[in-house]
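The structure under discussion is supplied below as structure tokens; questions concerning it will follow.
A protein chain is absent from this complex, but the other protein chains hold their places.
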Amino acid sequence: MRTAAAVQKPISVARFRPTAAHALPAAVFQSSIRVYYEDTDAGGIVYHANYLRFFERVRTDWLRSLGVHQREIAAREHLQFVVRDMAIDFRSPARLDDLLRVDVRVIDVRRASLRLLQWACLDDGDARAGTSPGEATGKPPGPPLVTAEVKVAAINPRGRPVALPDWLLARFSSPQGSANGQA
Amino acid sequence: MRTAAAVQKPISVARFRPTAAHALPAAVFQSSIRVYYEDTDAGGIVYHANYLRFFERVRTDWLRSLGVHQREIAAREHLQFVVRDMAIDFRSPARLDDLLRVDVRVIDVRRASLRLLQWACLDDGDARAGTSPGEATGKPPGPPLVTAEVKVAAINPRGRPVALPDWLLARFSSPQGSANGQA
Amino acid sequence: MRTAAAVQKPISVARFRPTAAHALPAAVFQSSIRVYYEDTDAGGIVYHANYLRFFERVRTDWLRSLGVHQREIAAREHLQFVVRDMAIDFRSPARLDDLLRVDVRVIDVRRASLRLLQWACLDDGDARAGTSPGEATGKPPGPPLVTAEVKVAAINPRGRPVALPDWLLARFSSPQGSANGQA
Partner (left out) sequence: MRTAAAVQKPISVARFRPTAAHALPAAVFQSSIRVYYEDTDAGGIVYHANYLRFFERVRTDWLRSLGVHQREIAAREHLQFVVRDMAIDFRSPARLDDLLRVDVRVIDVRRASLRLLQWACLDDGDARAGTSPGEATGKPPGPPLVTAEVKVAAINPRGRPVALPDWLLARFSSPQGSANGQA
């Protein structure tokens, strides 16, 4: 059987560093995140480590949109996703009450891991506040505040790398799972 | 001028401890919160301190629904809300991927502080996943997992208690601001 | 066998509210905690929910000082401690770089739960920065910034309350475990 791993052609991104909104790739999935007091620090801006929480939330929402619920696959497939490595650029700060749009794009699917690009932009104020996660508005967002290249790997309960089951690979390589298929 | 502080009659709640869903008061505002990995701990459940983050998010969403944006009022009114005290009961655990419904009800409005009840219940699965914050479904939720009575006070930049401006008191004592008005 | 549960006489604390340092009870254990950027929020002060993290760190250090390591007892005794309820007063803010002294005192030991008082004071600057956890300096700290009464319960892997093993009860009712024995 030809699996997703076979059909994917990795995009070469030594390190993801777009400097303007127009240089951002097409997203596969996006979600809105409001900045609350808990996310900020005494510098008056979002504490840097919290963007990793934001990015993980959006990866989770994206997995849900593909029918992949992490508690379920941990119980049924004995499989858990972990972040293996991450290169992250903090370009501009976000502040209390800001609405962020966080995007995810799959750039490589392997047997036991995924490589993703993620970025956070300022959303256009409250207009989108009530929008459901995953719905793209098509409106141009601001330039990226934070960009990241993330490698996510599948591990078993003993922490060893495991191959993704075929049904998961198939979903990651569908147009909803990966924008590569549309190129 | 008769202010909200004058018309509000405080409900007597020595300590808020409803044991079943039917004993919960009518909410003024509610919002859905998804449980992500960041919210859980090695016990497999939501880390107790994180319910305070959830409750603060919903208070913020409720304030926004009344037109009160905290960064704005900090800049314009030189006023910040802080939690003064809190009595919180952790009844049952929430887990990864759970969707929580968190409610808020105003029980007392004073010149420089508010007293609120807040509670978190398990929401009815993914049906509500895309619902906008603040929209009540009317469906009965599960029994409360966590309940809290919270005193929120207004302070100035030097940390001193300050009287809430009349326009804010008026909003807190409106039916949307406080369910007291409906009783 | 006479267990700790039998000999302990609970101190009556409707709700723990000392207003000055001299009204604080004798601590059983204390530890120092530095305030980092991660702990603060855009209000320039420690985010309220983070005191629950501080209090849990000091409970953990206190348990360690009694030879109780939580990962070990989870594996060997199938027992985990969870916070059941908490009444917390936020009196004065702490700020970036502050050194806090957090104290814990046992006020009641039951078969399946403990009741504790905990409070955080400003420590006397950097003098104590290198002091080991658990070492009391004897120096008078500032007035309490935050005080809490906390009920901690033991549960099994299915989340049901379980009796504490006798060796644990014995440690909690020793002078190091509980200041009650010294009164």
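Should a chain be cited, it is by its letter among A, B and C, assigned in written order, with residues numbered from 1 in that chain.
Here, a residue touches a chain if its C-beta (ideal position, glycine included) is under 8 Å from a C-beta of that chain, and two chains touch if they have at least 3 such contacts.
Given the structure is predicted, the values throughout are model-derived calculations rather than measurements.
Participant: Tell me which residue among A:Gln30, A:Asn50 or A:Gln118 touches the hidden chain in the full complex.
Facilitator: Only one of A:Gln30, A:Asn50 or A:Gln118 touches the chain omitted from view, namely A:Asn50.
Participant: Using the touch definition up top, pick the residue from B:Ala27, B:Val68 or B:Leu96 that touches the left-out chain.
Facilitator: Within the whole complex, the residue contacting the unshown chain is B:Leu96.
Participant: From the listed residues C:Glu56, C:Asp123 or C:Glu149, report the one that touches the chain absent from this view.
Facilitator: C:Glu56
Participant: Which residue numbers on chain A touch the omitted chain?
Facilitator: Chain A touches the chain not shown through residues 15, 42-43, 45, 48-50, 52-53, 56, 71, 74, 80, 82-90, 92-93, 159.
Participant: So that we can see where the missing chain sits, which residues of chain C does it touch?
Facilitator: Contacting residues on chain C, toward the hidden partner: 34, 36-38, 53, 56-57, 60-61, 64, 69-72, 95-97, 129-130, 132-133.
Participant: Taking the full complex into account, what residues of chain B touch the chain not shown?
Facilitator: Contact residues on chain B toward the absent chain are 37-38, 40-45, 47, 49, 95-96.
Please note the rule applied: only the chains that are shown with their structure count from here on.
Participant: Report, in whole Å, the distance between the mean C-alpha point of chain B and the mean C-alpha point of chain C.
Facilitator: Distance between chain centres, rounded to whole Å: 27 Å.
Participant: If you average the CA atoms of chain A and of chain C, how far apart do the two points sit, in angstrom?
Facilitator: 39
Participant: What are the residue numbers in chain B that touch two or more other chains?
Facilitator: Residues 53, 56, 71.
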